[in-house]
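The full complex has more chains than appear here; those shown keep their coordinates.
Read from first to last, the chains carry the letters A and B; within each, the first residue is number 1.
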Amino acid sequence: MAKFDLLSFGEVLLRLSPPENKRIVRSNVFETHVGGAELNVASGVSLLGLHTGMISKFPANAVGEFARSKVRALNVSDDYLVWDDSEDARLGVYYYESATFPRKPQVVYDRKHSSITRISIDEFPEEMYHSTRCFHVSGITMALCPETRACTMEMIRRFKEAGAMISFDVNFRLNLWSGAEAKECIEQILPYVDIFFCSEDTARLTFLKEGSLEEIMRSFTQEYPIQIVASTQRVVHSPKQHSFGSVIYEAKSDSFYREKPYEKIDVVDRIGSGDAYCGGMLYGLLSSDMDCAKALAFGNACSAIKNTIPGDLPCSDLREVSYVIADHNATGPTMEMNR
Amino acid sequence: MAKFDLLSFGEVLLRLSPPENKRIVRSNVFETHVGGAELNVASGVSLLGLHTGMISKFPANAVGEFARSKVRALNVSDDYLVWDDSEDARLGVYYYESATFPRKPQVVYDRKHSSITRISIDEFPEEMYHSTRCFHVSGITMALCPETRACTMEMIRRFKEAGAMISFDVNFRLNLWSGAEAKECIEQILPYVDIFFCSEDTARLTFLKEGSLEEIMRSFTQEYPIQIVASTQRVVHSPKQHSFGSVIYEAKSDSFYREKPYEKIDVVDRIGSGDAYCGGMLYGLLSSDMDCAKALAFGNACSAIKNTIPGDLPCSDLREVSYVIADHNATGPTMEMNR
């Protein structure tokens, strides 16, 4: 039996944010968070009760230790964190400022030259590839630099070979690479992917897909041996109010899974809510026999809940998510408070 | 003339809460509040200008002193606080975490074995029973333990005998006792009660009443020599938005008092808003010749306002509540700000 249910590979960033409603340009303190698309996913799965671990490279200094203790506190294993003790070692940073309408949240990235850009496939032991049921990575890791791209591709191959399921979230970011670059690169790894996260917009703009959302989702599974495609649907009414839902397509049954979206989410911190979807969705699959209905319910609920939590990382255990799912499906009155 | 307009008997708890929107499991600080159903009521009445006091038992340590200074700061007398200097002395604690939709607020209680469970009727002087116009207590005090239950019953008898009005709020809490226990116990004290607070749900589920709300309210006064029954009506649209109204029934005139509810209350902290209703309502009665219309206006306004105030305790003087009542009844434009 595998030691881990999920291993995830990606950069972990230090996020610095002024306290709520305050601004970067006037802030006398920054609240510290850690985050990163893949850590967000791994921690979501872990908080719900499965075993996960993070593959990454951290600077061998106090800032790296800060990040490590956050990873561990989340019950994510640090067995495959490697350490950069070069003089240039750094944890990538980003500054995030929330906003209310009509202003918009703002991100300032300072993630270039971080320790993960000095990562090499040789730093990881062969046994790692045999230690997990599922490997998850996102397009961001591939987009960071040639080193992380090469590592990602090689890890995908090795994990696949060792029998792990491969989960891939496109997570397209125009400030990291162009759509054409992303398409070319991702198409090389799609033959290995089992679970594929791709929004409708990205499918159209980056992969140049056409037709209905359903047609697009099905087409990915026709072109590649992808088992499951998931596509999230967020509506941003204002920075403080969103709606969230998703569609999941299962190839083997040729079925689409949907439920009514979460409406009027009171957003506290939107960052990481897409990753929380992946985390909930993967939990649903991995804690069952790949049950897409369970995956849908957990994905949507985890994402909706994440919007109410400060920081990049989810913070919900199985009981909390189950309560929210039950309320979402309830028809009568529900309790006002958990006590 | 009585020294106090109202004395209230109950437990005072230390509330520990993460700062707004933060979570207990990740919080590096807890904001400290004190609260408790009966203190919330007494302080509301006191802030509006009447003389009130608290009957309770506190641990004889720094945490007890912390609570005492809060009580005094609210203009509630500590003349009838008694002190527990046993080795086990403790102030009950509860952890409260707010939330936004779709999450729900959460309470973790740690109130067992607190100093009030070692209270005895013998600790209070006979003159106490002659010092007030009104005695208020809630079902929570009765539910805590046999000692507080016995004390409550005996105090009600003695205060009544000494000529005080008895006010009782059912405040049913399923985590403290069952509906059947509550019913049996409360029915023993209803023959002494003058003012009775009971929600429609509790009347139906706990007292097994049937019929319309009006019929239910009237029935209590038919079965017992209760003068006034009040029933609040809260609608929880989301953790951050409520509506609030109430109905008051006066037996002697067989009249129901209502007004349009407060709609779209922007909730900052919902805890204690029911108690704030009792406080405002009792202020209305005690500051007039038992004028139920005044009681209704103050009860509703005090509860609505409390939702906008952090902590369990109200924080509004007569001027502020009067302004809110005036605005609630205004038909034309009102000022945007008080300055």
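Some notes on this structure:
One rule holds in what follows: a contact is a pair of C-beta atoms (placed from the backbone, for glycine too) under 8 Å apart; a residue touches a chain by one contact, two chains touch by 3 or more.
No experiment lies behind these values; they were computed from the predicted model shown.
Of 6 total copies in the complete assembly of this structure file, 2 are presented in place.
The definition used in the following text is that only the chains that are shown with their structure count from here on.
Chain A maps onto chain B through a rotation of 120 degrees [Cα fit, steps of 5, range 0 to 180].
Separating the centre of chain A from that of chain B, both taken as means of CA atoms, is a distance of 46 Å. The part of chain A that touches chain B in the complex is made up of residues 20, 262, 264-268, 301, 304-305, 308-310, 315, 320, 323-324, 327-328, 335-339. Across the interface of their complex, chain A is touched by residues 20-23, 25-26, 99-109, 175, 236, 238-240, 270 of chain B.
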